[in-house]
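Every protein chain of the complex appears in place save one, which is left out.
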Amino acid sequence: MAQLNDSGHANQHVSSSDHHDHPDMEEMRTFGFWIYLMTDVIIFGTLFAAYIVLQGNRNGGPGPEELFQMGGIIASTFILLTSSYTSGLAVLAMHKGNRQALMGWLGVTALLGATFIVLEVNEFIHLVHEGATISTSAFLSAFFTLVGTHGLHVSIGLVWMIALIIQLAKHGITPVTKRKVNVISLFWHFLDVVWIFVFTIVYLMGVR
Amino acid sequence: MWENVKSFASEFFVTGDPLIYGADISIVLTIIGIVFGLTYFKKWGWLWREWLTTVDHKKIGIMYILSAFLMLFRGGVDALLMRAQLAMPELNLLAPDHYNQIFTTHGVIMILFMAMPFMFGLFNVVVPLQIGARDVAYPFLNALSFWLFFFGAMLFNLSFVIGGSPDSGWLAYPPYSERMFNPGVGQDFYIWGIQISGIGSLMTGINFIVTILKMRAPGMKLMKMPMFPWSVLSSCIAIIFSFPILTATLALLFLDRYLGAHFFTLDGGGNPMMYINLIWMWGHPEVYIIVLPAFGIYSEIVSTFAKKKLFGYKSMVYAMMIISILSFLVWAHHFFTMGSGADVNAFFALTTMLIAIPTGVKVFNWLFTMFRGKITFETPMLWTLGFIVCFLVGGMTGVLLSVAPADFQFHNSYFLVAHFHNTIIGGVVFGYFAGLYYWWPKLFGFKLNERIGKWAFWFWNIGFYACFMPQYVLGLMGMTRRLVTYGWDKGWWEMNLVSTIGAGLMGIAFLFQVWQIVYSVKHLQKDETGDPWNGRTLEWSIPSPAPYYNFATLPQVSSQDEWWEEKQRREREPLSLAPPKLEPIHMPKNSGIPFVMSMFWFAAGFGFVFDWLWLTISGLVGVAVCMLVHSFNYDTDYYIPVEDIKRTEAAIRG
């Protein structure tokens, strides 16, 4: 692992060579996470493909025009957009070395994310009450799976963000926590991008 | 109470087949034997410290290869049973439903639980050594990948004795794989066995891409990298973009079965063809995923044993990269008969023919490398030559199959069966064997016996042609795949009998290989040089087996075949090696989390299979807790002090 940097430095003193190692190692981990995001792109791509192919198969059940209530959806879209912005502000605070602001902005991001999830769960409950469940039609199977997978990602991101806030409280801003903040903000922007396409393809094109 | 237990057990365990009772007994005896052995020799702690918690890429590689060999045995027995059933007309050795299970498990095991881990094993063992790295980019993730594969494979294999095996073919086409037609648990074992090991494969793909791009020794430009890492890179690119499709598709099938969704069902607006479309978007890249590293292995071996630089290095690199991307553009040739219309079929027929071109480029590169080389015929080279002939036949029949109108005739016949065995055994299996023989000394510090190895080689080859050449003819005569039996009046029995004899020869060849390993261990002839084949790349510059930190000092690379050039340099000017300056080496710490977390995945998967919600939830909670524990652990690495390196180096270099 260390060979990235330790050649050329005859550094017997462990802690100082430690100092040299980390930026590269953490950068490498961020790159790995970026590749993971690309694999997630493919997962969502597959779900989008399934949705687009199957959305016309309503099986006599309700379609998007009857089901979707755009008010809540538009609200949650702006909430997620804002949370993408606040997670960016968290990264800015981190680069300024301001731990309190960093944790604060992460907290705000998590709160907005939680609101998004609450709205989504509400929507799902509403749909189920309308008699539109995952087993009603191919269209609804694909809808619940695509939107639900995005929601699952946001929920996992929430747990992770809370865990990260605790770690920041414990360790402060170190190369390791820095990388973790960078990575989760990437994840959060990515989920925002996915949502934009869910919003456009599923909701906006659905109600037209 | 007792009645309840009895009725549960009769459904839970697979009953009624003497073959399975035999397997039950041997499984129980093996487990008792292993537990007894470990306890008697007091090896539990050793097993835990040295293997179950290790993050050392070499040990993980060995565990991968060992599992692959076990799975090769299981899949091979499946194959022999099928061939025995088909040896003569109207045999009744296997009941039809049992036969269905066996061709299903044979396919799944050979591709996903034999070829994939064999390949990952070779990645692990070879790539860091060849690029002059001390480990992979993410050692912890690497261990997690292995254990996820292992427990996924175990979950799948468990279906043999508990609950019943899947029986809807290796790709589980709906609607037959849906709950309506397939209510048993076998199909769920299939889904979760593959899902769990699939996560592992995906992470390995990411891991090796980063390792190759970011961890090469100083001076090793990408275009100076040996060919095997290049092939690994191209294979991993295909992995990261295709395995997510598999994960998503199987998840959709699972939702159909578990929650009553309607993706691929016949009712509710579902469309089974969508599954076939999606699964082949993974399935076709998958065959290139497993064959590309084999191409890399052949390239290394050809240039070592011809003692020449690889011919057309750049064209080889481009060919691999093109194949890796082009493999995503041919998937519909697996279902020309689905009725997608002429333009779709024409497009995919053309792309399929196109992909043959870069493959042909490689074959010429190997031939030109051998041209005027001082070739020696050790076993790795024999396998390579066997491959070129065999793969040529398989590739040509592939081009025949790519002609869409002709495919309406070949589709799902034994012609197809012969074709893909031709490419997968001739390309992949021969390649991994070649690689295993070639790098075995690096792994264990001794060569495998050449004489027995040659017996194994010839039995494999003769057996192969005897087994599969008749199948081409059978296909043209109208024999369809997955056929449990046939009548005397078909005129197929002579060819089938020859085919079965060929399969038997390959079975004997496998026994030769096992004997070869046992014999070579018994008559141990240690390789003191670390470079038994007069190799060209960096892995041969260090002792065999490699010390746990691989390189005491990192090599400085200046040319393509660095170790070969270095040997030339040393010959010209007898080395004035001042002992290199050692520095403390940064290493990852062992961790038990990958093993424990994979066990939780196994539990969650088992819960999903039997619809036991309590087990599923506890399994998933366990997984989450493991992840959090790892996330909160900041003490993940350590430094090896210089004195330790000196002591280790002195001990191995003598």
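Observations on the model:
Order of writing sets the chain letters: A and B. Residues in each chain are counted from 1.
As a convention for this text, a contact is a pair of C-beta atoms (placed from the backbone, for glycine too) under 8 Å apart; a residue touches a chain by one contact, two chains touch by 3 or more.
Basically, contacts and distances are computed from a predicted model.
For the chain that is left out, the UniProt protein name among "Ferredoxin", "Cytochrome o ubiquinol oxidase subunit IV", "Uroporphyrinogen decarboxylase" or "ABC transporter ATP-binding protein" is "Cytochrome o ubiquinol oxidase subunit IV".
For the chain excluded from display, the touched partners among the shown chains of the whole complex are A, B. Although one chain is not drawn, the whole complex shows that of B:G16, B:G339 or B:P574 it is B:G339 that touches it.
Considering the full assembly, A:T200 is the residue among A:Q69, A:N122 or A:T200 that touches the omitted chain.
Interface with the hidden chain, as seen from chain A, comprises residues 27, 31, 34-35, 38, 41-42, 45-46, 48-50, 52-53, 70, 74, 77-78, 81-82, 84-85, 88-89, 91-92, 95, 182, 185-186, 189, 192-193, 196-197, 199-201, 204-205, 207-208. Touch with the hidden chain on the side of chain B covers residues 213, 237, 241, 245, 271, 273-274, 277-278, 281, 325, 328-329, 331-332, 338-341, 344.
The rule is short, and it goes like this: only the chains that are shown with their structure count from here on.
The distance from the centre of chain A to the centre of chain B, each centre being the mean of the chain's C-alpha atoms, comes to 33 Å.
Against chain A, in their complex, chain B makes its touches with residues 132-135, 137-139, 202, 206-207, 209-210, 213-215, 217-218, 240-245, 247-249, 251-252, 255-256, 259-263, 267-271, 274, 278, 281, 551, 554, 581, 583-588, 624, 628, 631-632, 634, 637, 639, 642. Partner chain B is touched in their complex by these residues of chain A: 1-4, 6-7, 9-12, 14, 17, 21, 28-29, 31-32, 35-36, 38-40, 42-43, 46-47, 49-50, 53-54, 57-59, 134-139, 141-142, 144-145, 159-160, 163, 166-167, 171, 176.
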